[in-house]
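Below you'll find the structure, written out as C-alpha cells, and then a few comments.
The other protein chains are all here in position, but one chain of the complex has been omitted.
So that you can tell them apart, the chains are marked A and B in the order they are listed, and the count of residues begins at 1 in each.
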Amino acid sequence: MEESQEIKDSVRLERLLPGQTPVLVPGHSFGTVTDKIVGIVLRRPVTLGWLVGFAIVFGLLNLLGLAVVYLVFRGTGIWGINVPVGWGFAIINFVWWVGIGHAGTLISAILLLLKQNWRNSINRFAEAMTLFAVACAAIFPLIHTGRPWLAAYWLFPYPNTMGMWPQFRSPLIWDVFAVSTYATISALFWFIGLLPDLATFRDTAKNPWARKIYGLLSMGWRGSARHWKRYESAYLLLAGLATPLVLSVHTVVSFDFAVSIIPGWHATIFPPYFVAGAIYSGFAMVLVLAIPIRAFYGVKDMITDRHLDNAAKVMLGTGLIVAYGYGMELFFAWYSGNGFERFMMKNRMFGPYAWAYWSLIIFNVLIPQVLWLRKVRLSPVRLFMTSIVVLIGMWLERFVIVVTSLHRDFLPSSWGHYVATRWDWATYIGTLGLFLTAMFLFIRVMPMITIFEMRMLLPESRVAPEEVAAHD
Amino acid sequence: MDTESKKKTSDVCPGSKDKALGLNEVKQKLTEARGPKYWRTLDELAQTPEFEEMLHREFPRHASEWTDKASRRDFLKVMSASLALAGLSACTKQPLEPIVPYVRQPEQLTLGKPLFFASAMPMGAYSVPVLVESHEGRPTKIEGNPQHPATLGGTDVYSQSSVLTMYDPDRSQSAMFNGEARPWADFVTAIRPTIEKVRANGGAGLRFLTGATSSPSFVAHMRELQKAFPQSKWYQWEPVNRDNVYAGAAAAFGQPVETVYDFSKAKVVLSLDGDFLTSGFPGFHRYARQFAAQRRPELKEQMLRFYAVESTPTNTGGKADHRLRLKASEIENFARAVASQLGVGGAGGSLSGEQQKFAQAVVKDLQANRGRAVVVVGDSQPAAVHALAHAMNAALGAAGQTVFHTDPIDANAGAGKVDQLKTLVGEMNTGNIELLVMMGVNPMYDAPADVNFLDAMNKVATRVHHGLYFDETAKFCHWHLNGTHYLESWGDVRAFDGTVSLIQPLIAPLYGGRSEYELVSVFLNQPDMSTFEVVQRYWQSQPGAGDFNTWWRSALHDGFIRDTALPRRTVAATGAVPPPQPTQGGGFELAFRRDPTVYDGRFANNGWLQETPKPMTQITWDNPVLLSVATAKKLGVATESVLEIEVEGRKVKGAVWVTPGHPDDAATVYLGYGRDNAGRVGSGLGFNAYKLRASGTPWIVTNAKVRGTGETYQLASPQGHQSMEGRALVRAATLEEFIKNPAFAHEMAEAPAPGLTLYEAYEYKEHKWGMAIDQNSCIGCKTCVVACQAENNIPVVGKLEVKRGRHMNWLRVDTYHEGTAENPKTYFQPVPCMHCENAPCEVVCPVNATVHSTEGLNDMVYNRCVGTRYCSNNCPYKVRRFNFLLYTDWTTPQLKLLNNPDVTVRSRGVMEKCTFCVQRITHGRIAAEEQNRKVADGEVLTACQQACPADAIVFGDMNDKDSRVSKLKASTRNYGLLEDLNTRPRTTYLAAVRNPNPELES
Partner (left out) sequence: MNTIAKASIVAALLLVGGLLWAALQMQRSPYYTYAGVAKAQPVAFSHQHHYTGLGIDCRYCHTSVESSSFAGIPPTKTCMNCHSQIWTNAPMLEPVRESFRTGKSLVWTRVHDLPDFVYFDHSIHVNKGVGCDSCHGPVDKMPLTWQHASLQMEWCLNCHRAPEKFLRPSKVQGSDENQIFNMAYEQPTTAKPVVLPDGQKFTDQETLGKYLITANKVRSVADITSCNTCHR
C-alpha cells in the first residue's frame, strides 16, 4: 500500500510557488468535479460546432480510405518514391506519428512515477491521443510495402507451411515488435485507468443503453477497497512497464535508419535524438489539443495555465536536446572525415532540398526559443502557434532525414529526385482525419479528464495517516 | 492525320487481352481476329473516346498506363494483376491447370530443354550471325555464333532485341487492300492482270524498290525475275547508306570495293568520325573484340593508341586516348592536312594551332608505326575523306597489313542509294510506271526531304508494299503484304567479310506473313514455290563440296558456309583525291546520325531498344538535339529546352541535350524518330530529322538556322549525373603510370581487411562465383544491357517511369565524364549486382527475401519479397529495381511466348536485381553433376558476358585458381567498387588505362 500512500502524500504536501496557478482551481468539491466531467459526455447536447468539425475530419478519414484502396489496386507506384529514394511520405509519416504517440504514456507513466500530480488532469486525453497517433502510425509500415497482404502474413507467419521465418537481423522486424508492444501496453494502461470513471458513468447515466455499455466496459467495477488496492498496484505495474517503452520504441524506430549504411542515416546519435524529438512533438500535439478543448468545454479550471506552462517547459527542454542532435550531425560529418558524410551534410544544407533543412532549423530550433518567455508560455494562443510550428518542424526533420539522405548517396550515376504525388498527400492528410475523428468521438463518449484522479487533487481527499492505518 | 489513316494506324494486336499461352491457341486467336469480324469491332472501337485517346497518346502504351489517371486499360491491368499476384504469393489456392502433350513429338526435342539453331540477322546488306535459343518452338533469346569468323561470337543491341520485334503485337497481321484485311490468295489473283499488263511490254512499267541486300539466293531470284521482265528495274534504298564509302573507294581505286580492317595487328588508329565501336558499323563485332584485345595495358608499349577526330561524341570517341572535336564539315580539311603531311593527297588544308599540334603528333605516331597504323573513316564523311584515308593507309603500308579490300558486300554497290531513289522517283514522275513493288523499305518516312515521294507514288497505277509493319509507306499503297521476320523464314545473307550464313526459320510465321521470295515468285508465276525451295535450289545450283544434303546440314549447323568469305583483293590506289568542295554558306552546322538504338527508325517499335539508354547521352525514348556547352549558352538554351531547326525552309522542333565534347556552332540530330505509323510503342516519339535531310546533303548541313522556342520538352535519362564528384569510382591511369606502378588502383581508396565484420565469414566448399569487368575493354555499346533484358524477362516501363527514376534494367552502363566540358575524358562502367560478401541488403530484409547462397550469390527470392524497398535504400550500388506498378505485360499472349521459362516473371510490388544468371548456373551445375564432374570454366556464361562483343565481362568460379575470372582478379588492376565500405563486392573491376601520346599530354 506504500505507493498509493506516497501518492496521497504527494498530493497533500503540494506547495505552490509564488504566482503559480494550482493544478485545480479552488472551489471544486467531489460532487462538482464528477458532475462537470460526466456532464460533458452525458448531459451536454451534441453541438453544431462538434457536428461540423466531425463532418470535416470524417471527410478526411474517407480520403484515407480512398487513398489506401487505390494504393492496393495500383501499387506503391502511385507515390513519388523511386530508386534511389525508396522511402518517402509513408515512412516520414510513420515516424512522425509514432513520435507524437510518445507524450501520452510519458505523461501518464513517467510523470506518475515522478509524482507530478499536475499530470492528473491531462493524462487521460493525452493517452487517448497516444493510442490514436500510434494507430495512424501503424498503418504505414504495412501499406508502404509492395505486397501488404504478404507482409502482414510473413511478419506473423502462422499458419506456416513454408518452414521459413522472418529475419530477426532486420530493424524492420524489431519495429514491428516495438510498436505493437507499445500499442498494447498503452491500450491496457488507458483502459485500466478508465475503469473507475466508466463505473461512475454507468451509475450516473440515465439512458439504459448507455448504462449497459458503460456497465460492460467497466467490467463490474464497484469501487470496493479491494478493487482500489488491485487497481493501484496494476496501474503502477503498467506504469513501470510503459516507462522503458517510451524510451525503447523510438530508439528502435531510429534503428531503421541508424543500422543502415547510408550517410545521414548511419549515426549513433539517432536513438536519444529521436526519443527527445518524439517527446518534443508529443507535447506539442498535447498542447494543440488541450488548448482548444479546454476553451470549448470550459474546463480551464481543470486544465489550468499551470499545465500549459509545464508542458511548454518540457517542450523547451526536449527541443534543446533535438537542437543538440542537429549540432552533433553536423559535427560528426566534419569530424568523421568521411567524404560521403561531408557531402551529405553539404547537400542537405545547400542541395536541392536546402529549403527543407533550413525551415526545419527555423521551426524546430529558432522559433521554439520564445518558450523561454513566461509571457508566451502563459498565452494559450502563442503557445498554440508555437506547438503547430514544432509539429511541422518535426515532420520536416523526418523529411530531411529520409529524402535528402537517399536522393544522393554513393554513386552519382544513380542520384535521383523525390517529388510527392497527390496520393502521398492524400494518405498523409487522411491519417490526420483518422486521428481527429477518433479524438472527436473520444471526447463525446469518454471522460476526457480522469474524474477520480481529479478528486484526489481536492483537499478533501487528503486523508490523515491514522485514517489510512485504520483502512489497512 | 485524317480518321481514315487513324483506323489504319490502329492496326494493333487483336485478341491482345487473350490469356491463352500455347502457341497454337495464340495463333488461332490471331487468325480468328483477322477478317471482317475484327474490322467490325475495330470500327466500333474507333468511335469510343478511349480509342481516340489511345491514338493520340504521347507515350507508348507500356508507359502511358503509369500516369496517375486510371483508364480503361488500367482496369484490365488490375484484373490481371490480381491473377499475377496470386501466382507469386503462394498463399492462394492454385487453379487447376491443363497440360497439353504433343501428338507426335519431334525427335531432337527434349521437353524442358532448350534447343539452339544457327541463323543470321540481316542488317541492310550486312548481317549478324546468331544462335537462337528455342524453348518448345518459341525463340526466346539471341546469342552470338562463336564459330563465325566474322563476329567471333559477339552480338549487338539490334540482334539481341530482334526477338522482341518478331513477337511484336503491332506487326501487321494480314495482307491488306486499301487498309482492308485480305487473304494472301486474294492478292495473288488480284495482282495477276496487272502483272500480265506489265509483262506485255517486257516489264517496262514494273519497278522494284528494296533495301540493300547481299543475299545470293535473293539476288539470283531477282535476276530470274528480271529475265522474265527484261525492261523492269530493281532499285535499292537505304536511308543510312554507305554511298560515301563506295564513292570514296571508287575515287581511290577506280572501283567500289569493300574496306575491311584488322585491328589485331594495329598499334596506332586514327578515326575520322569512324565509329567502328558503335553498333551498326559493319564489322563492329570483330573490330570491338580485336580493339579490346590490343588495348590490354599488360601489352605495355605494344598497347594500341587510338586518336579520334570526331564531330558527334560517340562511345567510340569515348575510348580514344586523344579526341579532337571538329565540326563534321571540318574533318575533311583536317584529313587533307594529315594526308599532305604524310605526303599524299596533294595540298593540305590549313589548321588552327590546336589542330596543327594534334595533326603533327598523329602523323609522327602513324609514321613511326608503318604497317601497324590504320585510318578509319565513318560512313557519314564525304567520299573525299574516304579517298584520302585510302591514300593514307596505302602510304602507311597499312594495306595488306591492317586494311584489306574485297568486292563490295552490297549486291548493288555501284550506284549510290540516293541516286537510285532519285532515278526511280524520276521514272515514277513520268507516269509510265504501272506497278511499283516496295519490299522492306519505308521511303514515305525516310526519303530525302527534297524528294517528293508521295507525288511520285500517286503517279503509279498500282503500289504494293511488303514489310513487317503497316507503316507510313504502306498507308499510301494499294496493297500491303505482311512480311516475315528473319526468325520466321528461310534465306541467306553475307557478313561484312562476305561469309554467307543461311537463315533458317525458328517458328512458322506468327502472323501468317510471306517472305520477299514468295512475293517475287508470284511474278514468276510460281506463287506456290516456298522460300525454302528457292533458297535450297540456289545453293544446289552452286558448285558445292560433295553430297549436297550433308553440305546443307553442316552449313545450317555451323550457321555459315565455309570459305565463302570474299577473297581479299589488292587494288592499286590511283592516288586521285577529289578536290575540296566549297561548302555552302557557313551557317549553323547540322550533323545527321543513325540512332544508336533504333538505327534508321526500323526498330522504332522495339521497347527494349527504346528503353536502352543511348551510349554517351544515356537518353531513352527520344532523339535529342546535341549541342556543346558553349553553343547552348550562346543560343540561350539549356538541356530540355526546345530548339527550332530550319534547313532551306524546312523546320522541325527538338529538345536540346547539352553534351560535353560536342563541337561548337554545330548540332547533331539523330534519325529514326518522329514516326507516325511505327506502332503503339514507337509512334509519336521525338522528332523526324529526315524532314531536314536533303539528297544532296545526307549527313552534313552547313546552312541550318536554329532558335530557341522557349518551350521545354522532357527527356528521360536514367543517369542524370555524369560526374564522379571526385570519388574513386572508375579508377584510371596512363600507361606510363601503370607501368611505373601496376597497383595504382589500390592506392586510390583504402580497402578494409577481410573479416572486419561481426558476422562470421562464409566458407565456399564447392563453387565461389565471381565476375570481373575490364573497364579498358568495355566500349559502352549497351549490348549487355539488352541481352540481360532478354534473358531475364525484364519489363519495359516507358518514358514516364524512366523519368521518375524507375527503369528496370538489372545491368546498367554508367558513363562518366572527367575534365573539361569541351574535351572530356569518358569512362564506361557496367554495373550489375555486386553480390557483396558483406551485403548490406541481406541484413535489412525483414522476410529473408534476399539471402547469401552457399556459392556466394546474393539470391533474390521474388515470391518471398514483400517490397519494403529497404534493401534498395541500403544498397550503395543502387542495382536493385522495384516493380512500383505492374510493369510486366501479363495480358498480351505473344509477349508471354517471349518470356524465358527459366526465369520467374515478376509481378507488382516485388524487388528484383541481377542474379548472375542463376538459372544458367543451375543448368550448368546440374548438367555437370549428372555427368559426375565439376562445372568447367567457361561452361556457365552470364547473358551479358556472352553478348559482349569486346569480351569485357568475365564470369566464373573463384575457387578454381585457373579460371579466367581468378586470373583477372589476381591482376594488379583489379579493384572493388566502393570497397572502402567493406561490402567486399564479388563483381570487381579492372582499372582503366589510357595510352596517351606524351607530346599531346599537357
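Here, a contact is a pair of C-beta atoms (placed from the backbone, for glycine too) under 8 Å apart; a residue touches a chain by one contact, two chains touch by 3 or more.
On a predicted model such as this, the values are computed, not experimentally measured, just so you know.
Only one of A:M164, A:M349, A:I392 or A:V445 touches the chain withheld from this view, namely A:M164. For chain A, the residues touching the chain absent from view are 158-164, 215-216, 218-220.
Counting over the whole complex, chain B has residues 87-88, 90, 93-94, 96-105, 110-113, 765-766, 851, 853-855, 857, 859, 861-864, 902-905, 915, 918-919, 921-922, 926, 929-930, 932 touching the chain that is not drawn.
Note that in this section only the chains that are shown with their structure count from here on.
One inter-chain figure worth recording: chain A and chain B are separated by 58 Å, centre to centre, where each centre is the mean of the chain's CA atoms.
Listed in rising order, the residues of chain A touching chain B in the complex are 73-78, 80-87, 144-151, 153-155, 162, 164-167, 169-173, 176, 256, 259-262, 339, 343, 406, 409-417, 421-423. Remark: chain B residues 66, 68, 70, 74, 78, 81, 85, 89-91, 719-727, 729, 801, 804-806, 812, 814-816, 829, 831, 840, 843-848, 864-870, 872-874, 876-878, 880-886, 908-911, 978, 981 touch chain A in the complex.
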